Every structure is written in C-alpha cells, then in structure tokens.
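A single protein chain has been omitted; all remaining protein chains appear in their positions.
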C-alpha cells in the first residue's frame, strides 16, 4: 500500500499530505518527459458514470507515463457494468477484481465514498456530485506553487460560477490549509455558498466578495476563472448581462502584473478571450500539463 | 501456435483439454498477482457486436496481466468496422491483420464459428447467440474446482432462467464431462430445453427438475443462480410471483452447509439478496476473479 490509500475528498487530506503530493508532483516533472517503469504491470480502471474525456485522458496519460496500463473503458452510463439495474456497490466489487486502482467519476454527491467503502482496491475520486473534485484541486494547488513559487501569502481570486462548480468548491476547501487572501467574484445568482465562506473565514483566511471581475483582478496574484453556464439562467438576457461582466479581455489582462497568472479548469467558452492566450499571464494550458504530473504523483503515492 | 487454436464452443473441448485449461488457470493465480511478460508484444482485439463491459474488461485485465496489449475497441455495433453494410467475414479478415487474437461477442448463433473459419488468427468466443459462452463455462468450472477442490461427485443446482441464459447452457454442456448430480430449478416458463437435458442424461448425469429454489438448495454443494428477466413475462403479476420463488434470502443460505458455494454470472438484480453477500457461501465476486485467471490461461494456451 502506498503513502495514500483512497483519494475521495480534499477534506480528508492534512496539510502534510498535500505537501507530500505537491512535492512528489514536482519530482514527476522529469519522469513525465523521460517516462518510467514505476507502475510497470499495474492496471488502472476508469469508471466514468458521466463523460469527461479531459479528466480521463489526463489520468490515462499519467498512468502510461509511469509504465502502467489502462483498462479500455467506455463510459459506464451506457454499458452493462453499471447498467441492467446493477448497484454501484456491485459494479465496484466487480471492477476491483480487474484492476489495481479505480478512478471514478459519478454525478451523485457521496458516490465516491460509497465506492471506496465497498472496494478493497484504492479509489480515486475524479469528480463526484456538485462538491468534490479533489485531484483538480490538487493540480490547481500544484500549478500555483509551480508557477508562483509559493501559495502562502498570495492574493487569489476565484471568478465566475462559484455556486455550482465543483472545481472551485474543492479548490476553496484546499486553500484553507494556506495563508491566503481570497477574492470571490461571482454574479449574484452564482455566489459561493455561505457555509463554504464560513469555513474559509474560520480557517483564518481573508475573504472578500465582489460582483464583477474588475475588482477581482486588480491586486490578484492568481485569477482562477470558471465557465458560466447558460443553463443556470432562466432569462437569456440576464445571462448575456452577466457574461459581459465576467469575461477577461486583453485590456484587462494587460493591466495585470506580468507575473500574475490566469488559471481555468477548461473547457472555456468565452469567459477567456482567445486574444489573451499569447499573454504571459495566460497559463491555463500549462495547467493541463501540471494536471498530468499531479496525477502521476497521486497514482504513484497510492500504488507504490 | 499454442495448445489450443480457437475457442468457439464448449462442445469442441475434450475432457483433457478442459483439464489442461483448469490446471493452467491454477498456475495463473500467482501470475495474476505478480504480473508477467508471457504475452509481451502480443495484441488482442475485442470485437463486440453487442455490449458487455464485464466480459470485455475481464479479457482485457487478463491480457494486461500477461504483459500483452489491447486494441482500443469501441463496441462495433455502432462503428464503421461492422458498419457500412460490411459482412462479418470482411470485418474479421480486416481485424485479423491488426491483432494476434480476436475476442468476439455477437448476438447470432454460429457467428463465432463463421468468424473462426474466415480468420487466420485464433478466435475466442466471448458469447454468441443464445447458446454459447464457453469462457464463462470454463471459469464456472474453474471456480467450482478451486472453491470445492473437485467437480466430480458434487451436487450442482442450476437455478433461474434455464431457457434463455447462454451461460447456463454452456455450463450444462461442460458438466457432461463430469460425474455430477444436477438439479434444474426453473419456473415453468423458463425450463431448460429437453434436448439439453437429454444430452446430460445420455452422458450419465443424474438430472432432477424442480420448480422452486428450496428444493434446489437442500443438498447442493454448488448453487448456480441466474437472473430472471422481466421481459420474458407478458404478465407482470406472473413475473412477480416467479421472482419471489427464485430469490435467495438470508434464511435460505443460513440453512446451507458452510462449505456450499453460491455462484452467479452477474450482474444480479434481486435474485440474490444483498444480505447474503457477507455469508461464507457467497462466492460470486470471487468468481469474477476466477474469470480473470481462467481467461489468462486461455490466452496463454492459445498464444504461447
């Protein structure tokens, strides 16, 4: 068994465990290029009850770079495992006989923890329900640490849909382990839940709430953008108004310091103007690569 | 060429060949854990004309544990190989150029044999039509042998849908090679075909037919349960009545000897009460693992 067993929620990790993962991720940078045999012979199953090519490929790429192999899973929603009325418990108790580690995504809150309870093999939560996406939070932390050299002491702005985005919930919960100032920039309809803000404040973080993006990027070291989904707005005019206020444009970014960074879990729609892609602050595609090394670290710590 | 060429029907195998496969499966137990390079460089194609994530993953896991690799097949029903009006013969003659062995599932009886005739590479039948599922029969035999120490001399009850289930047809045909007493427990609408019972009796087996599960588990060493599908019953009340009579409950199992075993090809719906999962007789998830080593043995015997 590795240094970690399951990875279900960012809440389960101590600061020491987070530090261990980020440190191992840094060591994976070189292995990601040279490749290795660290997980030679190990098998990863991807059990995705909702589609996410991006997250699945990131895990697969991580596993392959470590010399492991991957069971060729179709998305499970339409397949017979998980179909024919089978319970999640039965699916898990079957798949654990095929693989050494299960990477699972599921639309329901709590599903990953249920899976871990029924599994004798480690389970990694690749997104469950509206709240948990711990590997995304860890890769976001690693991106910040790698690009800024540190996390403590930074001004970090979380922008866009702070109500429904599980990415930003997991990241907020990870950041309470650090000494940071948080600016929350969301339209009125999509603000962060008071309970999460409460937890952040109780952890000693300075938290400021604003309703536009200009106030969020002024002094930010890190601007973390998220997609605002049209479906959240019953009235399309309301959506259009909000969208305009939460779009990063070239003139916005040019006013930011050169060493500020813009992150985004991707895919974006139009909240990041493509014109900013070539600016030094735009680091969201580097963040994709940081995701691979972070997942390499997680797989290695769990399986080795 | 290995000790086997194709594996199309359980009828094609002599008792000696079955013994060879079961013995090799036992040897694979250790390799399944340590992994090996026995099939290093070999490529397996999965050609599934009807979906079966479970069977496909079992084969993939077996191949990966032996160091081989797997072509990343989507289910073929909706893909271009096998689509655009192409014949099965053409699909096979194409896929055999990509892989060293073809694992095929197809809804039509006889399809696997047709495939084998057109292929210069070995073909393994992973389920065809209503009658053949030879690797399931072999893993069932291996499960019994492993868990009971022997097959000869046992009382084996086959329960549930004995009319349509190809699993139970293949298993019945495999058991004629052994000296066993068979109890067939099925509702009137889902009884085993007389022609199969005839073959079993001619082979010298004692065969008893009952219409409820209580009479099937009394003296059984092995209870092999199968799913009763609602679609078989035009009248839902009839289904509900039958379902009640063919459900294994905790009080049933507690009356069985501790060393009796309950198997099931999975997935189950409600014919096995989850309350029995923790009882010592419940071995259907161990059977999943027995499936991986049995398929390792088959792949090894065919390719090495």
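Which chain is which? They are A and B, in the order written, and residues in each are numbered from 1.
Operating definition for what follows: a residue touches a chain if its C-beta (ideal position, glycine included) is under 8 Å from a C-beta of that chain, and two chains touch if they have at least 3 such contacts.
None of these values were measured; they are calculated from a predicted model.
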item: Options A:20, A:64 or A:279, residue touching the unrepresented chain; value: A:64
item: Residue among B:5, B:35 or B:93 that touches the chain left out of view; value: B:93
item: For chain B, residues in touch with the removed chain; value: 40-41, 43, 45, 69, 71-74, 76, 78-87, 89-91, 93-95, 97-99
item: Interface with the undisplayed chain - residues on chain A; value: 34-35, 46, 51-54, 56-58, 60-61, 64-65, 67, 69-70, 72-75, 227, 266-269, 274, 285, 288-289, 291-292
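Rule of thumb we're sticking to: only the chains that are shown with their structure count from here on.
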item: Mean-CA-position distance for chain B and chain A (Å); value: 40
